[in-house]
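Have a look at this one before I ask anything.
Only one protein chain is missing; all other protein chains are in place.
Chain lettering (A and B) follows the sequence in which the chains are written, and residue indices restart at 1 in each chain.
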Amino acid sequence: MAYAASGHLETSTGLDNRKLLMWLFLASDCLFFGSFIAAYLLYRDRSLVGPYPEDLFDIPFTSVSAFILLMSSVSMVLALAAIQRGNVRNMQIWLFTTAALGTLFISGQAYEFTEFNQEGLGLSTNLFGTTFFVLTGFHGAHVTIGVLILVSLFVVSLRGGVQQKDSLTIELAGLYWHFVDIVWIVIFTLIYLIQP
Amino acid sequence: MTLADYRAKRGEPLIKEEEEHAHADHHPNALEYAQIGLILAVITAAEVGLYYIDMDHSLLVAVLIMLSIAKFAMVVLWFMHLKFDANVFSVLFVSGMALTFAVFIVVIAAQRGHLV
Partner (left out) sequence: MTSIAVPRRSPLSEALKGARRAAEDHSSIWSWLATVDHKRIGVLYGISAFIFFLAGGVEALLLRTQLAQPNADVLNPDQFNRLFTMHGTTMVFLVVMPMSSAFFNLMVPLMIGARDVAFPRLNAFSYWTFLAGAIFLNASFFTGDIFAGELGAPDGGWFGYAPLNLERYTPGHGMDFWMLGIQMLGIASLAGGFNFIVTILNMRAPGMTLFRMPVFVWMTLVTSFLIIFAMPVIAVALFELTFDRLFGANFFNPEAGGNPLLWQHMFWLFGHPEVYILILPAFGVISEILPTFSRKPLFGYPFVVFSGIAIGFMSWGVWVHHMYTTGLGTIANSAFGVSTILIAIPTGIKIFNWMGTLWGGSIRMTAPLMFAVGTVAMFTIGGLSGVTHSMVPSDFQQQDSYYVVAHFHYVLFGGAIFGLFGGIYYWFPKFTNKLMNDGWGHVHFWLMLIGFNLTFFPMHMSGLLGMPRRIYTYDSEMGWNLWNLMSSVGAFIIAISVAIFMVNFVISLRRGKEAGTDPWDGRTLEWTIPSPPPEYNFKEIPRVHARDEFWHQKYREDETGRVVPALAGGAVEPETEHAEGAEHGGGHGHGIHLPSPSYMPLIASLGFPIVATGLIYDYALVPVGFALILVGLFGWAMEPATEEED
């Protein structure tokens, strides 16, 4: 990092380098998910053989898991609010909650994948299988990485490594987590709820 | 080494100026976050409910999309704090979104026009 002679870090925009980096990354990641979603939408209704979405989608189940992920965003922002007020204990509780909800979401995904698979939908079966598993798989991978980050922060905080002055780190983790959540909002609506 | 030691070594204050300002601006409190969470849950329930109602398909699509946009906006503006943060972040994120949206439009138009 560039330091002035005084050793104090200043930036030309006044914005923190890491926060700027995270927002750039999220803007870039929009195109990543956008491309996969576009492929899904393009190939919707073009599968030559089944099973088809209407055969497999369990909307009540998926809406519960969507709800869980949304609530994990609430717990995430509460964790940030806690550490910004200097309350390490509450931050830990909310971090743990977020990670747990995230894990619950992934378990739900795993269950859904297994169910669909048993009903005869594989990666190679048709266009639906290909586009669905790859899109939601990459989203699940993003959630998993998020859980890993949250758990790591939780463990570091148990050793006193996260204090009020470190709230930016939690904020950055939160930005990533919320992004993963809003991608699911888009996927849930476009892929599950809106059937042709 | 913790972030604390790291900043102390560099002669930086424990809490940086920008971080203090973040507190000085209107900052939603825990209650407000919980309220937004409740709204998000209600909207999700409404979306699911609408899914089961027999209605004109185009209308359903329009309403579902608008509700999703509302959820999306709430998470981005409040949880991700974009509403209160520097404009630069909004510009960056909106650019990414706009480009993505443009790609969507092109793909759907191309599909409708049997171009792909």
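Convention: a contact is a pair of C-beta atoms (placed from the backbone, for glycine too) under 8 Å apart; a residue touches a chain by one contact, two chains touch by 3 or more.
These figures come from a predicted structure and were not determined experimentally.
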Whole complex considered, the hidden chain contacts A, B
From A:Leu56, A:Val88, A:Leu127 or A:Ile194, the answer for touching the chain not displayed is A:Leu127
Where chain B meets the chain that is not shown, the residues are 1, 6, 9-10, 88, 95-96, 99, 102-103, 107, 110, 113, 115-116
The missing chain sits against chain A at residues 1-5, 7, 11-13, 15, 17, 20-21, 24-25, 27-29, 31-32, 35-36, 39, 42-43, 46-48, 123-124, 126-127, 129-131, 134, 138, 152
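As a working rule, only the chains that are shown with their structure count from here on.
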Taking each chain's centre as the mean of its CA atoms, chain A sits from chain B at a distance in Å of 12
Listed in rising order, chain A residues that touch chain B in their complex are 3, 6-9, 13-16, 19-20, 23-24, 26-31, 33-35, 37-38, 41-42, 59-60, 63, 66-67, 70-71, 73-74, 76-78, 81-82, 84, 160-161, 163-169, 171, 174-175, 178-179, 181-182, 185-186, 188-189, 193-194
The answer for chain B against chain A in the complex is residues 2-4, 7, 10-12, 14-16, 18-19, 22-23, 27-30, 33-34, 36-37, 40-41, 44-45, 47-48, 51, 60-61, 64-65, 67-68, 71-72, 75-76, 78-81, 86, 88-89, 92-93, 95-97, 99-101, 103-104, 107-108, 111, 116
